[in-house]
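Showing just some of the chains, left in place.
Just so it is clear, A and B label the chains in written order, and each chain counts residues from 1 on its own.
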Amino acid sequence: ASRLRLPGLCFLLQILNILLFAVFARYSPQSSPGRCPPQLDCSRRNQDPGFQQRRFGDVHVQVLLSFGLLVAFLSRYGPGSVAISILLVAFAIQWAVLAQGFFNFFLNGKIYVGAQSMVSADFCTAAVLISTGAVLGRINPVQMLLLALLEVTVYTLNEYILLGLMGVSDSGRSLTVHTFGAYFGLMVSRVLYQPHKDKRKREEQQDRGHQADVFAVLGTIYLWIFWPSFTSATTVHDNAENWAVLNTYFSLAASTVATFILSPVLYEESTPRMVQIQDATLAGMAVMGMAGEMLVTPFGALIAGLLAGLISPLGFRFFTPVLRSRLKIQDTCGVHNIHGLPGILGALLGTLLTLLATADTYGDRLELVFPLMAQGSRTVTDQAFIQLGALPLTLLLAALGGCLTGEL
Amino acid sequence: ASRLRLPGLCFLLQILNILLFAVFARYSPQSSPGRCPPQLDCSRRNQDPGFQQRRFGDVHVQVLLSFGLLVAFLSRYGPGSVAISILLVAFAIQWAVLAQGFFNFFLNGKIYVGAQSMVSADFCTAAVLISTGAVLGRINPVQMLLLALLEVTVYTLNEYILLGLMGVSDSGRSLTVHTFGAYFGLMVSRVLYQPHKDKRKREEQQDRGHQADVFAVLGTIYLWIFWPSFTSATTVHDNAENWAVLNTYFSLAASTVATFILSPVLYEESTPRMVQIQDATLAGMAVMGMAGEMLVTPFGALIAGLLAGLISPLGFRFFTPVLRSRLKIQDTCGVHNIHGLPGILGALLGTLLTLLATADTYGDRLELVFPLMAQGSRTVTDQAFIQLGALPLTLLLAALGGCLTGEL
């Protein structure tokens, strides 16, 4: 009987998704100019000749994003748990299209599905995968599906408040994906604290050393290749795009070097293991999430990447044991060091850079990065205050959502 | 002496290819506007500013397509047989450029080679790889090369009849690649029936369990990332493109969930193995081949994907044993369940959707998907009848070609 609980839940959720899609979801008229209802402002977008093509490119990379994370986690999870992760991706994408559709693409009782909604759904799936990294090996697949169901909902609420209502600039999702996902998972882990399971899991990992290395190599290469495009996936403006990509590359390079500086000092090995290099790569990306399109000089990206690359191994060495023994939070894949701390660092850096933003240094880019400031409806200090305020709000929502999910 | 048969055949075929290329193949004038002969209608294409760039993108993904299949098959083949598969790809691409060139790009005694011919050659190579999946482990490399030589020829004939003469709409190649490749391979397997070889092969596979999982994980991720672009590679129209991509993603998500619903019911395991998830991913793609650009609502793609994801494991459980014991058809990689059945399902779905196609629901898209209907030279019923008639025709040609190849 217990063997059939997962198939039963999958069946129910999939039928529910199909019914909701049948009732609410329609393809965005943006894809077919002939059928644009007058309520949606299609004219502006269709006039832009390159817009359609960029949207397609976004769809092209959309599944890349969450699967990038999947690849990255493989070195810690092993293929056994990948099956469940793929199920989570397949379910969370559908559910996120619906949930985000009700907030952002709802019109006349219909959700209009297009390339943009797929990209948003995918960022949401990435947050779910980060959270599962904290509790992996301690909850069963049925619990994972329920976690995805709830986290997608809370994520959508948080994203709507931050980006829609408050006007926070967070193109690479330092806050909404990395920080939210990490602390949501940590709170679930706290509520489900089981002292003995963690140790067994760790022993299993030791056995998988060789295979983990192979996956870590592949994951690191994959992230270097594709991630810089993700950081700029939501910046649709051609001119601002370039800088986010370049900044992310420089941040990656610096955080990788940082691992080689710190690992031999902290551990007894002369060169870091591949998993550590992959962690530094992820940290170097998380820190560039918000600040990527705000940095106006390359050496800033180098410094930020260096800091992120130093914070992540320090967190593993000194912070994870404290988390486990004092706060009773188990963190299977160390998401706090890879996503949580660099995400917070990125948000603080973004706030600082917002304070320094002037029309002089940004030029035409100001309108693209901070549209409300460029219009004059917000001062620099207001915007910086709002960027800073988004951090505790995200932490609060993530903690509340994690508690709620853990209790269920 | 027998050791030198493969090198000898490779050498002969390569020299033959070089000679045929030297005599017939020239680069398409489309690539260099200055040298366009008046007989080819270059003007229309060169006026379109984005056309050149899209063509380049098509070339970029062209080899992706067949190698995607290769990656997907790795989990069942193992690296040992990959060397032969790569040889097949290298030879079939050259031969397909020539064979298809004589049918589609022939002018004044020259074949004009361009991005489009590379994309077509690649779809053809994919069909060859699907067919070899049915007979793998039972025929030697020399026989494989001869199989590729003959299948490319018959494939080109079938494609020319379906797309060129009959005007069938099959952008994602449910019929010409998936169904044709599967049944061609199955007929070759029937003619070459050897009762004992199959068992030994299976035992070898058991030993490779761990490595197969690693490849299955990589193959699944690869397919999720790149396949949706393939489905729309031949729809050059910007507006129709988006829907094919979105439909394929939704179909993928639903067929993946379907595996989790059915596998625990059919087998004793609580979660499906990675190979089964990969099979479902492939089935979810095959079913969207023809219908991808015809579906006008997302929930249709979810239902089609769910059906394909359910059919594939049912076929493995109940249909493959019947094939082997009654019809004496061995199917090493189960191509009948992964490509054959979902391909037929996709063709039937495409016929149904053609019947439902009206100018009202399609809008401007009608001209792109069904140009003959939009021009008024064909009624909806005629087009649906032709789409349906293409299915038995493809099966017939595949069976005849497979018999012929097996006898040689």
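Quick note on the criterion: contacts are C-beta pairs under 8 Å (C-beta built on N, C-alpha and C of every residue); 3 or more make two chains touch, one makes a residue touch a chain.
Everything numeric here is computed off the predicted structure, so don't read it as measured data.
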| item | value |
| --- | --- |
| Number of copies constituting the complete assembly, 2 shown | 3 |
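Everything that follows uses one rule, which is that only the chains that are shown with their structure count from here on.
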| item | value |
| --- | --- |
| Chain centre separation in whole Å, for subunit B relative to subunit A (CA means) | 34 |
| Complex interface listing, subunit A residues touching subunit B | 3-4, 6-7, 10-11, 13-14, 17-18, 21-22, 25-27, 31-35, 49, 52-53, 55-56, 59-60, 62-64, 67, 70-71, 74, 79, 82-84, 86-87, 89-91, 93-94, 113-115, 118, 141, 211, 214-215, 218 |
| Complex contacts: residues of subunit B adjacent to subunit A | 49-50, 210, 213-214, 216-218, 220-221, 224-225, 228-229, 238-239, 241-243, 245-246, 249-250, 252-254, 256-258, 260-265, 270-274, 277, 296-299, 302-303, 306, 363-365 |
